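Omission of a single protein chain aside, the complex is shown with its protein chains in their original locations.
Our next item is subunit A:
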């Protein structure tokens, strides 16, 4: 392990373009758990993109004659639900929903959070105002906040996305503000001011690139939270509505048949668990790989 790190240091000094990303990737590869996570995510992304090709049955097509088939039945290898819809098809289409909701809400949340964080970290006068608003958002438990927003906007997947992104803003704003505070006092920012760079130029061209590591880590772990919240909101009936094959909604539908067809609730549960696990370990792996302290220690 120590040898490996020393070797990488040499690579840094050799100075090829893009060596930083390569370095991070190499360090990621040493983390077995993160690799498993990456594979799970990759498989899921591929399934989601090519869902129509990979799936034999229409996820919405009911076939009451073959309802509640158990796992391993010929033609429906993950069984069917109480309306005879193919579980595998529904899970794969559910991955689509989860990933889209996770991605859009994280991107929207980041956009807002990064902007607020940059502004409040850089301009001392706005800091107090913005951070108090962020504190206010923090005061509500996450799910409660999302429920509140959905109660105002109505139940739909789009509103779930809006709710989750608003809920992502305060955390992101705080993390970005923290790194802006440490970066803006660096001498190279003063040097940039001394050559006449404007505030906007300094904030977006010189401070933001120095904050990318924490933003990437936040985004990855946030994906897990977003997918989980999407599922729990749908489970509560606030998000995706039946017949949508959303995982949370599928659990909610399946729990009525726990004795006769346990796979109806257990399979989407496993899908949610695997996804959240994958994004979390990748987030952890990224944090270790991007941490400059680990890079230069030992």
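Basically, contacts are C-beta pairs under 8 Å (C-beta built on N, C-alpha and C of every residue); 3 or more make two chains touch, one makes a residue touch a chain; residues count from 1.
One rule holds for everything that comes next: contacts and distances are computed from a predicted model.
*Asks:* Just go with whichever of "histidine kinase", "Xanthine dehydrogenase small subunit", "Protein N-acetyltransferase, RimJ/RimL family" or "Oligopeptide transport ATP-binding protein AppD" UniProt uses as the name of the absent chain.
*Replies:* Of the names offered in "histidine kinase", "Xanthine dehydrogenase small subunit", "Protein N-acetyltransferase, RimJ/RimL family" or "Oligopeptide transport ATP-binding protein AppD", the one UniProt assigns to the missing chain is "Oligopeptide transport ATP-binding protein AppD".
*Asks:* Among A:186, A:241 or A:255, single out the residue that touches the unshown chain.
*Replies:* The missing chain is touched by A:186.
*Asks:* On subunit A, where is the contact patch with the chain that was removed from view?
*Replies:* Output for subunit A: 12-13, 15, 17, 124, 186-188, 190-199, 201, 206, 209-210.
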